[in-house]
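Mind looking over this structure? Questions follow.
Incomplete set of chains, arranged as in the complex.
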Amino acid sequence: MKKPWAGRFSDRTSASVEAFTESVSYDKRLWRHDIRGSIAHARMLGRQGIIPKKDSAAIVKGLDRIAADIDSGRFKFREDLEDVHMNIEAALQVALDLRLYLREETTEIISLIKDLQKAFVGLAGEHIDTLMPGYTHLQRAQPVLLSHHLLAYAEMLQRDRERFADCLIRIDVMPLGSCALSGTSLPTDRTYTAKLLGFSRISGNSIDSVSDRDFAAEFLSVSAILMMHLSRLSEELVLWSTEEFRFAEISDRFTTGSSIMPQKKNPDVAELTRGKTGRVYGNLMALLTLLKGLPLAYNRDMQEDKLPVFDTVDTVKACLSVLSEMLPGICFDKARMRDTAGEGYSTATDLAEYLVRKGVPFREAHEITGKIVLFCIGRKIPIESLALTDLKSFSDLISDDIYSVIDPSNSVKTRSSFGGTSPSEVRRQIRHFKKLLR
Amino acid sequence: MKKPWAGRFSDRTSASVEAFTESVSYDKRLWRHDIRGSIAHARMLGRQGIIPKKDSAAIVKGLDRIAADIDSGRFKFREDLEDVHMNIEAALQVALDLRLYLREETTEIISLIKDLQKAFVGLAGEHIDTLMPGYTHLQRAQPVLLSHHLLAYAEMLQRDRERFADCLIRIDVMPLGSCALSGTSLPTDRTYTAKLLGFSRISGNSIDSVSDRDFAAEFLSVSAILMMHLSRLSEELVLWSTEEFRFAEISDRFTTGSSIMPQKKNPDVAELTRGKTGRVYGNLMALLTLLKGLPLAYNRDMQEDKLPVFDTVDTVKACLSVLSEMLPGICFDKARMRDTAGEGYSTATDLAEYLVRKGVPFREAHEITGKIVLFCIGRKIPIESLALTDLKSFSDLISDDIYSVIDPSNSVKTRSSFGGTSPSEVRRQIRHFKKLLR
């Protein structure tokens, strides 16, 4: 087909260039948004008298028919309608399409995050009293409640939701009407078009409108932080599924086996989610690199903005969905978790705090406790196995009530500061999230 | 010095490990925030009766004295105060310090962005009528106003300000009181500490508090997008300073020469800003990589969060400051810009639109214009040099008024759609920004 701009050229485009520069192979997923934008534009043109009302109506009808045809797979390209597209700067229209698309997908992602939060809050509700070791440096640190640990992810996801919502505000700006880059001499009504397309704001500077891809870069960085959270969750699921931890068993429906090793049951979903994190980081880096040092306004480099965005949307949605589906079916080994919660001298801090309450300066209390721990490690026994006389040899202030203090269940109950791991605090957090997620 | 945790260990730390794990060499820039956090903590402990009021007051006084000593360079480390720090989890306190630090620096950065916006709006005010070529693909596209082009940067920076402000909300959360990771059994009042430190919110889950570095990752990604904008500005300044463009001359005070080539005057500030963009992208990638796949809660990896943050703060502030200082002194060659605005057939679109107004379908109008352009290129003349008879040979509809239509000044005036490049629209934009920047 003859190019609309063939007039100025004396030779045809090379076939290799056609292939190198095409984007329809991936742009086509924007067709719905493209038609929607064109319809709004045509309606505005008709309303403003820029084109006859009759023509406007005919165009809208034609586009509706095309949409129906594409939907049903019957679509044939209609050459006579091409003039509609000739009136809009293709590049800008694609920016519009991308905003419409991302507005829709970001809203969907926010909802999927909410679903995943609900899954965490639901699980937390089932495990209010399940003890587990809390870790720092992946070393057992202090006993915590599994529910408390799970709610930490609900918190992370809450921040992710906020970030996507903030991003959405900046996606929700209509660029249409900036034309090639300088605006137009026609009496358009951009506010009306925006209203038709449901945009909250219209862009304020036509040059900026044409060159701006901030909304995509922000979407990718917000997605990267979300994926970072999911990678941490995945790491924990992988660890908890090991024979060594044995905290959690992911259901058969969400694991796979090995074609060589008959005993294997692998946490593939978690591993793939962790791996896909790299993909989203890479997409962010791709777009940031692309935009670095580009002069205003539009440059063809910017055509390359779509693939990283599409791939990120697909990846993020797939990960959120499959995790939401998988989480409720995870079977936690409560007995194993409770047992390990008390091992590894994880209530040593409680012992030290006990000494502080008896008047020992913290520094000294810490050192006394350290020596008790070292003594027990040497004998391969837990602190509670020590006789009171043995304990007293480290400090006279230790008395019989110590055994209750270093019991992990009791330890957890005392951590009732705001945000702490006590059951009452966990219940408060659950109530808080239930309200947020309504 | 003996480690506070030496009790549990039977051997001393290797010197190489001391060197490998130390962070004070760069953490020390947080001393002011660290002392401020410790004072608030001590005051709260006193108020809640967790430590005697008298002790609390003594600690606060001692910390104040230390602050004064550090300020005046007289500081000597006071061993007797160490117990204060023993009561707080070092890692968490550093998270607090980093939040206090970033809250301050983000506020400062927002203010520096505002300054740079003012510089753009100021320059735009001086160049409301300065014509220049607007570019797409770095090819002259249509005439625009320099003021309009400059205001595109004010728009970008406005989004940057919004993003930093959104990030600030998530920085402004107090983590203190989460202790090692499970909260505390002491009757602390986290809300009071937060009030003393001016925090708007306190964190809701102690495990999350200890493992969360979102605020830093978000700060870095917001900074990366800002630097992307500055890199685009820098690219344009470099281009405009070339002999080939000759649009702008940066003052001697903001350029450097060459020790070999006596004629050189180099736009180093712009080049370095463009180069430093890589640094900030790298810092973002460093932190995202670091956090990927970390199990909860604290891991020592996270000590490596500070250098990318510090380096980014320094880089972003330096770039914003020097550009704000440099911009007002840039000397634009108005004559050169006006001349080139009309060259390169940049009003060919106006000619095509003229034909459309005379009833020619857009597609045909575009093609006729393309042929006129090609004809002129062949003769190396601008369109306005063609006699009316020559023009009529392409289309009978062209009449004498065409010469006024393709005049760049007139072209610009017609682009009065919202956000367009007409002088009236530019004045509206300037008023808009003056209100925003008050």
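Letters are used for the chains, namely A and B, taken in the order the chains are written, and counting of residues starts over at 1 for each.
To be clear about the criterion, a contact is a pair of C-beta atoms (placed from the backbone, for glycine too) under 8 Å apart; a residue touches a chain by one contact, two chains touch by 3 or more.
What you are looking at is a predicted structure, and each value in this text was computed from that prediction instead of being measured.
Engineer: Assuming all chains share one sequence, and 2 are in place here, what does the full complex add up to?
Structural biologist: Assembly-level count of identical protein chains is 4.
Convention: only the chains that are shown with their structure count from here on.
Engineer: Would you kindly give the rotation angle relating subunit A to subunit B, two copies of one sequence, based on a CA superposition and rounded to a multiple of 5 degrees?
Structural biologist: About 180 degrees, rounded to the nearest 5.
Engineer: What is the distance in Å between the mean C-alpha positions of subunit A and subunit B?
Structural biologist: 24
Engineer: Which residues of subunit B touch subunit A once you look at their complex with the stated criterion?
Structural biologist: Interface residues on the subunit B side: 4-10, 82-83, 86-87, 91, 134-138, 141-144, 148-149, 151-156, 159, 162-163, 166, 170, 177-186, 188, 190-191, 202-212, 214, 217-218, 221-222, 224-225, 228, 231-232, 234-236, 239, 274, 277-278, 281, 284-285, 288-289, 291-300, 349-350, 353, 361-363, 366-371, 373-374, 412, 414-422, 425, 429, 432.
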